[in-house]
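Only one protein chain is missing; all other protein chains are in place.
Right, chain A next:
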Amino acid sequence: MAVPVRPIYDFLFRKNYSMLGVVFVSAFAFEMFYDTTMNKVWDNINRGRQWKDIRHKYAQEEE
């Protein structure tokens, strides 16, 4: 394994507060990633049916 494992352990997991910090920061990152991914999946499933997809058909006529 080329990854320096020991410094990772010492830096991230050895102290309880640093482990907790890592957990919360990664929870934040995970949530952002998960939300954007799920929004993309939702938009992909409902493509052509949402207002933002069909807006251009109607918005031009008003102006």
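To be clear about the criterion, a contact is a pair of C-beta atoms (placed from the backbone, for glycine too) under 8 Å apart; a residue touches a chain by one contact, two chains touch by 3 or more; residues count from 1.
The criterion applied here is as follows: contacts and distances are computed from a predicted model.
Taken from the listed names "Cytochrome b-c1 complex subunit Rieske, mitochondrial", "Translation machinery-associated protein 22", "Rrp7p" or "ATP-dependent DNA helicase II subunit 2", the protein name that UniProt assigns to the chain not shown is "Cytochrome b-c1 complex subunit Rieske, mitochondrial".
Panel shows chain A; residues 1, 5-6, 8-9, 12-13, 19, 22-24, 26-28, 30-31, 34 of it touch the chain omitted from the view.
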